[in-house]
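Note that one protein chain is taken out, while the other chains of the complex remain in position.
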Amino acid sequence: MAKVPVQFTLNGSEKAEFIDSGTTLLNALRDKIGDTSPKGGCHQGTCGACSVIIDGELRLSCLTLAETCDGAAITTTLGLAEGGVMHPLQRAFLDTFATQCGFCTPGMIMAAKVLLDHTPNPSRDEVIEALSGNICRCTGYEPIIQAVLRAARANSQNAA
Amino acid sequence: MELRKNYFADVRKDDLHEIGQPRPRSDSPGHVTGKTAYFADRSFPGMLHLKMVRSPHHHARIRSIDTSEAEKHPGVVRVLTAKDVPHNVYTILILIQIGPEDETVLADGKVRWKGEAVVAVLAETERAAQEAAAKVRIDYEVLPAVFDMEEALKPGAPLVNEYHGQNYYLYDSGECRKVRFGDVEAGFAGADHILEQSYQSSPIEHAPTETTGCVVAPEGNDRFTCYTNTQAMFFTLDNTSIILQMPGSKLHFVGGTVGGGFGGKVDVIVEPIAILGAKLTGRPVCFIYSREEEMQISSPRAAEKVVIKDGVMTDGRIVARKVTGYTDAGAYSRHSPYGAQKGAGHYPGPYTIPNVWIDTYCVYTNRTPSSAMRGFGVTIGDFALEVQMDKLARLIGMDPLEFRFINAYRDGDMKAHRQPTEGAALIECMQEASRVANWPVAEKYMAMSSYAKGA
Partner (left out) sequence: MAIRRGRGVAAINYPTGMNLGGDPTQALVHSTPTGNFMVTLSSVDLGQGMKQIMAQICAETIGVPTDRVVVDTADTDTGPHCMGTFASRGTHRAGNAVIQAAREARQVMLEVAAEELEVNASDLETDGQGNILVKGAPQKSISIFDVALSAHFKRGRSISGRGMFLIPRSYPEKETGAMKPSTCYAHACTVAEVEVDDETGEVTVLTVKNVFEIGRALNPKMVEQQLVGGSWMGISHALYETTEPYYPNRDHGGTDFNQYLMPGPGDLAETKIIVLERPSADGPYGAKGPGEMCANPQIPAVANAVFDAVGVRIDTLPITPERILRALKAQAAN
């Protein structure tokens, strides 16, 4: 199978790989690069567990070909903590007990991060809208909504 | 959430240090940072991917299987059929002596449900495995299938599973598990009203966000390490040991970090065939269900039919209850004979009724085998019982909540399966519900207690 070179930054560090043409970004990240924080819950674009941030936008890595990411800046949940300090969203998910099995959590955090990056003070409806592409089977969603609202509050307090 | 400490305060000491404290979960930091390792987060150099060729028919005889084209497909390392599986006919509850063995790891001569595994393909990549699977040629002779439980129980219905010989599980008590308490016919004869109603459910998927699967690594010392999301480590290990006729000491299972189970990961489905693949190729193997497989191939919660006949007095007492429950096991037993029996132990619900008759059947049909799910043997029964309670209350013109108080079980009451009630708390739950939902009931019900009468 034809190999294609791709180069991008992942959580700020340069990556360069030869990958099989047609490889999804999800598989490239997990199998080639070793970042297993995006999860494969369906590989068909219906669960959101594989969500990552590409050039500031929320994307499903299972529906994104790795070769289309040449030159992109990619962020995953693994890259959120800085200097060992958790991102406010991660902190908020802990504080509101918003994870049970945790399999949906990295995708949820990605979706929430893009929301807060664009809309630092979202309404409850905006949070719901932002999470609506992500499936969680354990929590009933309410604790996740609360986590995002709490992180937003923490943000605005820091800014104030 | 609110804890109501005023109930049962006399039987509880609240003097503990760690119990009752909302300590943070030790696993959550891993979850929120993306560092928690699930089974599929492990990969090994040279790992092969396993894909199943599945039956397109609900019921068919297999005339022939031709894997030659698949074997030639680039990247394919090994193709497995029934003859490669040392002990191909198995049943998981054999570990607690609930037989007969009635299911094949890979179909042998026959398929009994659409989606049944027939051939396993092991290849260098997922894509190669998928493409090769499409090249396996299987010649089927389609047989009549039966999907409806009532049809299946009729004489002359197509036989779903020869290992049972009839389309129901044969208990030591006969065609169903039975509970007999009091004299149900006398109860009906003396009742002011009789109400017989029938309830039905459809199969339900557990839908964990992480699909069922495992990754197997041969250790080089004749042992195999299996990273799995099973809900039961030794249950899976011991069944694998039987199926592969391999001493359990050769098997090492690692799990316990699971992306949701809800009962869907108690079948022993992926591990034996993946370990067999690793053994025969000497290479690591991963076998992970696609979402489509999780939805339609993995066991769902069984569809159930529940028929309830009640005799009730105008003063609100239920004097007789007869329940006939049917659990649609699909083509194989898995945990269903247990679930149907668990239902027999659950009816007539949390109510004290002097005359009870229960029959629960485990029925075979040509559909995806069902198995355990959150509330196994009880959830659908509770739906039926509690809708029936609502209907009975309305039938006699009584408030549905008050009607439940009249019949609620209390400590010391004898249950239909002949265990005295202990630790009851139904009445208190209803009292609190009456308060929070602003659903008033008569003062005498608010003064009731689950403690034994006169205690």
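The letters A and B name the chains in turn, as written, and every chain counts its residues from 1.
Here is the rule we use: a contact is a pair of C-beta atoms (placed from the backbone, for glycine too) under 8 Å apart; a residue touches a chain by one contact, two chains touch by 3 or more.
Here the structure is a predicted model, which means the values were calculated and not measured.
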item	value
Residue of B:Gly220, B:Gly397 or B:Gly423 touching the missing chain in the full complex	B:Gly423
Absent-chain contact - pick from B:Thr67, B:Thr81 or B:Thr230	B:Thr230
Residues from chain B at the interface with the omitted partner, ascending	1-5, 7-8, 11-12, 16-23, 25-27, 58, 93, 96, 98, 114, 147-149, 172-173, 177-181, 197-205, 207, 230-235, 237, 251-263, 265-266, 291-292, 295-296, 300, 303, 328, 338, 341-342, 344-346, 349-350, 358, 365, 367-368, 372, 374-376, 378-380, 382-387, 389-391, 400-401, 404, 408-409, 416-419, 422-426, 428-430, 432-433, 436-437, 439, 450
Missing-chain contacts mapped onto chain A	42, 44, 46-47, 97, 100-103, 125, 127-129, 131-132, 135, 137-145
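Heads up, the rule we're going with is that only the chains that are shown with their structure count from here on.
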item	value
Interface residues, chain A side, partner chain B - complex	20, 22, 30-31, 35-44, 46-47, 49, 76-78, 80-81, 86, 89-90, 93-94, 97, 99-106, 109, 135-138
Contact set on chain B toward chain A in their complex	24-25, 27-38, 40-41, 43, 125, 127, 206-211, 258-260, 262, 290-292
